[in-house]
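Inspection log for the structure reproduced underneath, given as structure tokens.
All protein chains but one are shown in place.
Chain IDs A and B follow the sequence of writing; residue 1 opens each chain.
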Amino acid sequence: MIGLRSTLAGRIALTAFATVILLFLALPIVVIVITSFSKSAFASFPPDSFSLGWYQALFADGSKWPGALSLSAVIASLSTVFSLILGVTAATALTRSELPLRSAVYALVLGPLIIPHIVTALGLFLLFEPASMLGSPLAIALGHTVMASPIAVMILIATLRGIDERLEDAAASMGAGRLTIARRITLPLAAPGMVAAAIFSFITSFDDFYVSQFLSSVGTLTLPVQIYNSLMFDIDPSVTAVSALLIAFAILALVLVGLVRWLGSGRQNALLSVETATALGAPGKETP
Amino acid sequence: MAEFGVSTPSVGVAGAKPAASTGKALSVVALRKTYGDAVAVDEASMEIAAGEFVTFLGASGSGKTTTLMMIAGFCEPDSGTITVGGRDVTRLAPQKRNLGFVFQQYLLFPHMTVGENVAFPLQLRGVPKEEIRRRVGQTLEMAGLSGFAGRRPRELSGGQQQRVALCRALVYRPPVILMDEPLGALDKKLRDQLQVEIKTIQQELGLTVIYVTHDQEEALVLSDRIAVMRNGRIEQFDTPRELFERPKTAFVADFLGAANFLPGRVEQQSDAHTLVRLDHSGGLLKTRRHDLAAGVAVTVAVQPGRLRVCPPDDGFCTGTVETATYVGSVVRAGVRIDSRDTSRDTSRDTSRDTGRDTGRDTGRDTGRGAPLLRLEVPAGRGPVTGERVGICADPDDVNLFPGEQGR
Partner (left out) sequence: MAATLAGVPARPRRLLASRRTRIGILYALPAVAYLLALFVYPIFSTLLLSVQDLDGSLTLHWYADALTGVNLSVLFTTLRIAAETALFSLVIGFLLANAISRLRPLPAALAMLIVVVPHFISALVRTYGWIIMLGDKGLVNQLLAGLGVPGAPYQLLYNEIGVVIGTTAMMLPYTVLLLYGVMRGVDRRLLAAAASMGAGRLVIFRRVYLPLVAPGLATAGLLSFILALGYYITPALMGGPNQTMIASLINQQVMKQNQWNGAAAEGVILLLLTFAGLLLVKLVSSLGEAKKRSAS
């Protein structure tokens, strides 16, 4: 590689600094996972002894967590479906047609990513409150879709742009109709992108706090709202176990996305590469 | 498949024409396409017989690809009609035209195996499974790809991928197969090899092919007829021999053979011949008869391979050999013509720049006044640098174009 040779001391200093920062980025996550197996009630580190007590407490009778978990899962599933529908149609419109006001549509679709979430959440609250839909899981799912669909659109736009449009022309030249082309050519090729879009939409909804907090009622507290309340108001040690589960869930989802992308790309790149890592972080190439 | 459309002669609007009896595979009438103010294709018309290999030859921007795309249906003409086997397809979607198309970029479906790719068009047509298997096997075997049915396209080389694309386009026996520079992405050696294969398959199966390329040699090797295109117009649509020996315009003469151009004036017209007085040398050149009146300014065009070296007194002009390059079977020579009047020569460059980008390799006249003629003579008794020679040409090999053409 052509570049500049740096001094040894400079390199060591930079590497050491980077290591420390990376350590500090990883540590909060590691600490939670370890603490979740701690026996003591207080989240001290390192724990004195280990047990599965907090995990058992999660599912004990009268625990609020299973309800919150399933509510969040239902809402996230709903908004994943909504986001995929909106995402596929919008991405198709933006990549495969002549759209008037194209850039305006683009800006509108990506808008929710840029506007502060709290403002979007406030707006949704002002919309649903008069309709007395606060606390409705459907309302929360609809709200989450506002946040999740732009991510789905971005991923799917990148996916569709990555599929050579002329492959569809080739199929048409052989006599394939519009539907056949979609079913036999575009859909199979877009499948990895669609899986990624679904997973990221799900995560976005599942982790959303702002919209959930504004739209939930006492009966319908999503998992993040429940976690927030636990941290803010009542110190419930089982929150560490919930957090650890969420971490495991997120990592699992990312591994899944990475795997699907890798398989979809025909295993051309190394499974673990900077490209795949950055692609994870910027689904559909995020440009602010 | 030549009988495509025979059973339904009344199909299409152009019912007045007898659809099938002529053996016409495809006809294009007054096709026109504009992009804003730019005319991409201007009144292109042609008829192509079944089993014919036709090439659209031209530089980029000549309209050859646009014409092909309009025939395929990927691009809608402003006006004109396209008829395939007697059926008017001008306004039909590509999938309803039943044509084959081979793209330069292969465009194999990456998520299907080679076999699945070739089977795809048959599946679309509801061909029974057993027959699909048989026909896919047959087609792949013909292209020398028997063992590759289970492979993914990306595991194949470029040449193999293009063979698969070819199989995929002909497996369902479309009446016409369109090819858009299919060998453009391959290296020279592979290109030569695949040209032969394509030609062989085309002849064996009696396919009707329309082929687009900017490579004259490729066009000459493959085609029964070539449509030379320029600025959206068909300059000439003829057999390679006709194009080469009887070009209708100076552009065609230059594009196909990189002709030598010399200005002159018709001196005399006889029953069999036309005599031309050349401006530079003042020599008289005999050509076959062209219908031109005496005194008319003309441009003489002769292919380098059709000029001969002869004793100085016998030629229509004399000159000095400036360069002589041995290139295998022939020697390429540049001969500087003796001028009778050097003062007026400087303004007249003989070989006009009709096709600067058409791959000519001989050194051009660099403005030293007298024109430089390019010759290709048999290597055996080639001229030597510095030698004074005469230049001769068979009257039948000389083409005349009225006016100062070839611009």
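Miscellaneous remarks
Throughout what follows, a contact is a pair of C-beta atoms (placed from the backbone, for glycine too) under 8 Å apart; a residue touches a chain by one contact, two chains touch by 3 or more.
Everything numeric here is computed off the predicted structure, so don't read it as measured data.
Remark: the omitted chain is touched by one listed residue; of A:L124, A:L221 or A:V260 this is A:L124.
Contact with the chain that does not appear here is found for just one residue of A:G53, A:P112, A:G162 or A:P188, A:P112. Residue A:A93 is the one among A:A57, A:V74 or A:A93 that touches the chain not shown. Where chain A meets the omitted chain, the residues involved are 1-4, 6-7, 11, 14-15, 17-18, 21-22, 24-29, 31-32, 35, 43-45, 85-87, 89-90, 92-94, 96-100, 105, 108-109, 111-112, 114-120, 122-127, 142-143, 145-146, 149, 153, 203, 207, 209-210, 213-214, 224, 227-228, 231-232, 239-240, 243, 246-247, 250-251, 253-254, 270, 272-274, 276-278, 280-282, 286, 288.
In this text, only the chains that are shown with their structure count from here on.
Within the complex formed with chain A, the residues of chain B that make contact are 72-74, 93-96, 98-101, 103, 105, 107, 109-111, 120-121, 124-125, 152, 154, 168-169, 172, 178. The residues of chain A lying in touch with chain B in their complex are 164, 166-167, 169-177, 180, 184-185, 188-189, 266.
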